[in-house]
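Of the protein chains in this complex, all but one are displayed in their positions.
Per-chain numbering from 1; labels A and B assigned in written order.
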Amino acid sequence: MSAEIPSESPRVTPRSTSSLEGHSIVTLDDMSTTDIQDILDRAGYIDAHRAEVSHTCDGRVLATLFYEPSTRTRLSFETAMLRLGGKVIGFAGAQLASVTKGESISDTLKTVSNYADVVAIRHPKEGAALVAAEASRVPVINAGDGGHMHPTQTLADLATLRSRFGRITDLTVGLCGDLTFGRTVHSLIETLCRFGDVHFVLISPEELTTPQYVLDRIDATPSCSYTEVRDLTAVIGDLDVLYMTRVQKERFFNEDDYLRLRDTYILDEAKLAMSKPDMAVLHPLPRVNEIAVEVDSDPRAAYFDQVRNGMLVRMALESMVVGDDLAGYEPARPLSGKVGI
Amino acid sequence: MSAEIPSESPRVTPRSTSSLEGHSIVTLDDMSTTDIQDILDRAGYIDAHRAEVSHTCDGRVLATLFYEPSTRTRLSFETAMLRLGGKVIGFAGAQLASVTKGESISDTLKTVSNYADVVAIRHPKEGAALVAAEASRVPVINAGDGGHMHPTQTLADLATLRSRFGRITDLTVGLCGDLTFGRTVHSLIETLCRFGDVHFVLISPEELTTPQYVLDRIDATPSCSYTEVRDLTAVIGDLDVLYMTRVQKERFFNEDDYLRLRDTYILDEAKLAMSKPDMAVLHPLPRVNEIAVEVDSDPRAAYFDQVRNGMLVRMALESMVVGDDLAGYEPARPLSGKVGI
Partner (left out) sequence: MSAEIPSESPRVTPRSTSSLEGHSIVTLDDMSTTDIQDILDRAGYIDAHRAEVSHTCDGRVLATLFYEPSTRTRLSFETAMLRLGGKVIGFAGAQLASVTKGESISDTLKTVSNYADVVAIRHPKEGAALVAAEASRVPVINAGDGGHMHPTQTLADLATLRSRFGRITDLTVGLCGDLTFGRTVHSLIETLCRFGDVHFVLISPEELTTPQYVLDRIDATPSCSYTEVRDLTAVIGDLDVLYMTRVQKERFFNEDDYLRLRDTYILDEAKLAMSKPDMAVLHPLPRVNEIAVEVDSDPRAAYFDQVRNGMLVRMALESMVVGDDLAGYEPARPLSGKVGI
């Protein structure tokens, strides 16, 4: 129950309906599959009840501690809290000089815990979010550390599948481009395997195939399977989902290789014409040229929906960890036992 | 009707009374003279009814996308939304690295459209605001692109004339200083010509006279006329308005010229003593030394009023483009046919 809620408007429910209340979210392993489904349920509810939820976090303060700039992620976390009625403090990139000057992440978190009800942290060093979570007296959400994998990106991907298909199972999911270094892709595969019933089509050049530990994860899931291919056009007609990723020039050995491969892995109208009419095209953004701009107006383009869904899952998660219930929302599932920090 | 308005407080009016609802404002040409007068009416109403309008934009979010720093303009746009009850997200200057990194303005706007209800953009490249407006699903207001001319500066100037004289016509308007490169001045002349009945006194050194296309614009307006002079003191007694501009040292051929001219075009108490008691002194700010600090306390000094009026016209414009009506405000004029994007 929030100290900031005026006494004249007492909460009807005595405690939060979320099992994530008070918990930090450093990786998706901090959540059960029931938790994840609850987040997706709430994200969908929020989207359909924008006005009803607009005072959920009245009086709350989110701190965005961005030790490296990541404007799109920061704006998403901030908008999420603002649209729930809360407020935002923080710093980003160039402003942080005085914070880093001789102060540990732990001390910064012990300080900011006095100001904020929830913290979103982004840091260039792997493990920084865990250190922050351990020092903080309020929940911390990892907005990317080290490899820039962060749990809310994958939640945004899942929410987009759910909004397009009504489910995140029973799908043929193509992943295309740099499957070696793309952590977003690895995290999505790993999480879909927790739910099961997905066939993955892994589309990449020889130089950028999926790491063995990710393939092992699929193999260890009885209801999941995969195919590895080189050519997008050969398989695009089979896909429910096409997840595009950036192919970075510096990954390649020479210019010729790059140009050859790049053309194979750029999605344009011609390739799109071979796909199912309800296929969903995802991309973590920002894109460079992996998807031609002409594709944006096609109803299959779902990558700007991902942006909206990213905001919605952050609204769900922020309200859950601070323990503020969404007006009118009834959890569909029994509360899970929480695995976490 | 805003999705953010709680269901328990339905709007009385079913739709906005502004013809600018949903429209982007890239240049003043996007507005009819009726629209402009409506903005000035609303700015005046807002100033007199601060409390009544303080919840006009409850639940709205403004995004300020400042690709170059312009703190005073950014703070004005932000304060405007905050004083209407809305919230603000955004970035400025040094924070923007991750936005520009390989992402087009169009993609950024397609992303930010998911977060905000209205966008104010400032960009060093001419035409950027138009590109942004075309990509955005929400209204975009140009806060300066390229030459840094932006429509709300001219609206602030007009609102200041209105608040001082009750009208923006039937005035003798002196413009003093660098009339060659000062786009603020060109935009003000152009806009006053749309309303007519103004005599312009163009006061500048030989080196910095008004461009021919601006003079042609005045000539093409039957009710307007102009005089070109070199000496401020010779004409200051005739003026209702004296619009001062900065004379930049680097415009001049040599130091002697600069010093000679500078003294002629600096407004101080001695020169001010020759003017009408109700003359209004305007300046787009920041000033360097074109106006002596001693002038600030003179009632004719209107340049800090311009700052307040800038905020008021931005309050009017932001509420109009998102379609939120001001409580108690009745438009004095029939709605115009909208010219615009």
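In the analysis below, a residue touches a chain if its C-beta (ideal position, glycine included) is under 8 Å from a C-beta of that chain, and two chains touch if they have at least 3 such contacts.
The model shown is predicted, which means the values in this text are computed figures rather than measured ones.
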Request  = Return the single residue from B:E78, B:D117, B:D157 or B:D240 that touches the missing chain.
outcome  = B:E78
Task = Could you tell which one of B:E52, B:E134 or B:D257 touches the chain left off the display?
result = B:E52
Query = From the list A:C57, A:V112 or A:A156, which touches the chain that is not on show?
reply = A:V112
Message = Considering the whole complex, not just the chains shown, which residues of chain A touch the missing one?
response = 2-7, 59, 61, 63, 87, 89-91, 94-99, 101-103, 106-107, 110-116
Query = Taking the full complex into account, what residues of chain B touch the chain not shown?
reply = 50-52, 54-55, 69-72, 75-76, 78-79, 82-83, 92-95, 285-288, 293, 296, 304, 307-308, 311
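As a convention for this text, only the chains that are shown with their structure count from here on.
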Ask   = Rounded to the nearest whole Å, what is the centre-to-centre distance of chain A and chain B, using the mean of the C-alpha atoms as each centre?
value = 40
